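Certain chains of the assembly are absent from this excerpt, and the rest are unmoved.
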Amino acid sequence: MQLHGVAVRYGRVPVLKGVELAVPSGEAAGIVGPNGSGKSTLLRVLATLLRPTEGSVAVFGTEMGEATAFAIRRRIALIGHQPALYPQLTLRENLAFVARLSGHTDERVDEMLDVVGLGGAKHRRAEQSSHGMQRRVEFARVILTRPDLLLLDEAHAGLDREAGQLVDAVVENVRSRGGAAVFVSHELDRMLPLVQSTYELTGGIVIAGSSS
Amino acid sequence: MNRHRILGLIALAAVLVGFYFGGQAPLDQLQGDYTRIMYVHVPSAWLAYLSFLVTFAASILWLARRKPVYDRIAESSVSVGVFFTALALMTGMIWGYPVWGTFWDWGDARMMTTALMFFVYLGYLALRRSIPDPAMRATRSAVLGIVAFFLVPLSYVSVIIVRTLHQGITVVRPDSPIDGEILLALLSNVGAFTVVYLAFMSVKTAIARGEEQLEEQSAAADATPAGAAITAPNLEKVRDV
Amino acid sequence: MSGPSFWGQAYEIGLKDLRVEGRTGEVLNITIPFGAVALLLIPLAIGTDRPLIASIGPGMFWVVTLLFGMLVTFRQSATESSANREMMVLLGVDPAAQFAGRVVASVLLLLVFEGVLAPATIILYNPDPVEGWAILILVLLLMAVGLALIGTLASGITAGLRSRNTLAPLLVAPLALPLLVGASQTYEALAQKSSILTPILLLLAVVLGLAVVGVLTARFLEEASR
């Protein structure tokens, strides 16, 4: 997965400038940087959800364009600041919706909900579930759909101590399947053990990249 | 025999008495037997007004005192009031067809205001259904119970504001032109409907109280708190899949 | 640090509402054209009978004002997330002042709305002219205030409910009936040169009653909004 000279502007405001970034298969990269530096924007570019104003993005070796994006998207998953849930549907219905659309059975849904520790609460509506419970469903989705590119925006936020280890396990799992992960977080001590390289973003520019 | 059954029987008896007087009363020359619909139509309209008045008062009392009983009264009275409103509308429409040649007349302010009163209180019941929390439900519907009430006096005086087909205010007037026997029949039916109202209310409030108690009990029985259902994730499984 | 007075609070709330409206431009740029479109569609659906159209013109104006005016008054409750509402509670803002501020902002927007649609109706429907502009303007004003009051009350009653978007209109439409009756009767009376006292008094009574109820119940509604 590779970014080359990527720039993004919202209207006239530049948010990213000449970003270069490469994450080989089987590795995870961490992105750190102060608030408002463009980390979430960068993840949306990687997810093909935002087309950069300049520069090129290549995912799984294919250059992103109009047509290619479609084929590739199924293999990408993003966990962002806001959970992607229908408030009126139960946690189980939410996950089952995703499952059917990606060709999985309902048994797998129940299994995944058990995995993230929501087996006993799966019939609560999303609007009646706590912040952390909603975040856990997001992880259940990622475990279910087995993406090859996993994008995590402050994934630990809202998860309790035990559920926090889900992040490690999920990243591990994606990498072991030969996928890549990109990880934005302010909690360095939890992120650094998981990543092979880190990039520091400040004011939309990558000012430092290091691999360990 | 419990209280509800006794009240029910009294109500039945009162209605039979009312119908007897209604059957005895002299008929209008023009309308013939259709006049008798009046003995259902007028009392049910008045009882609908009374129901909503009770809701209005109970709503204020709930806001002031916060005793659950007031909320139960307010709700039950709307249910019963909606029933009486429907009855007044239906009998009015049945009466209107032979007398005016139409079931419904537009622009007749009395019909319109009565119909909308019906809708607002249906809205009241819909509002209650869409709020799960009891205190929130009681307070919001109390406010609506107060606001909606102004349609009631409006429905009553509407015949003055917009003069159309419907009969003006006749009974309650210093120079009431009503024949004594008709008045007796009317009032006995009003009395009978009032007993019916009371019987409905006693059953409805009892049901509401029962539901509340059931809720309390099952809440007490449902000992496991919401949070207990959430467990630690099964990390081994994640690595396997 | 005790914060502003009742009217000071109302002013801040109203100003904020108008500023949000200024950013989104919903009322001025969108609801007004939509109302105009509805006025245009009605004659098309009915047919081309000119006197018929002239005779229903004023009535349609009131109905359109009522139905779309409602959208104007609801717009505000949509901007308040539950976090925002809770913040205002903790700032100690008087719920009655909030109510007042919202109503005033809505009245201003509704007056603009009416100010555009009234001439549009005259152009599109060409109704028979009536005397008494001052009274018509009073009626427009009372209609705006009444609608703002009802809409704000209904938003309060349905705030935060999932079914808000559809439950609120359901409550407003029948409650606004007296306004509709008062307004259309005044117009009739003007056209027939009969007494306008009863309908105007009706409008005044409704507006005053709603204002009192709104101010007095604001505290309860706020409490029940959580």
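Note that the chains are named A, B and C in the order they appear, and that numbering of residues resets to 1 at the start of each chain.
We take it that contacts are C-beta pairs under 8 Å (C-beta built on N, C-alpha and C of every residue); 3 or more make two chains touch, one makes a residue touch a chain.
Not measured: the values here are computed from a predicted model.
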item	value
Number of copies of each distinct protein chain, complete complex	A x2, B x1, C x2
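In the analysis below, only the chains that are shown with their structure count from here on.
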item	value
Per Cα centroids, the chain farthest from subunit C	A
Chain nearest the global centroid, as defined over all protein CA atoms shown	C
Between the pairs A-B and B-C, the one where more C-beta pairs touch	B-C
Centre-to-centre distance between subunit C and subunit A (centres being mean Cα positions), rounded to whole Å	45
CA centroid of subunit A to CA centroid of subunit B, Å	55
Distance between chain centroids, defined by C-alpha means - subunit B, subunit C (Å)	29
Subunit B: positions in contact with at least two other chains	none
In the complex, subunit B residues that touch subunit C	63, 109, 112-113, 116-117, 119-120, 123, 126-127, 130-131, 135-136, 138-140, 142-144, 146-148, 150-151, 154, 158, 160-162
Interface residues, subunit B side, partner subunit A - complex	226, 228-235, 237-239, 241
Complex contacts: residues of subunit C adjacent to subunit B	153, 156-158, 161-163, 167, 170-171, 173-175, 177-178, 181, 185, 198-199, 202, 206, 209-210, 213, 217, 220-221, 223-226
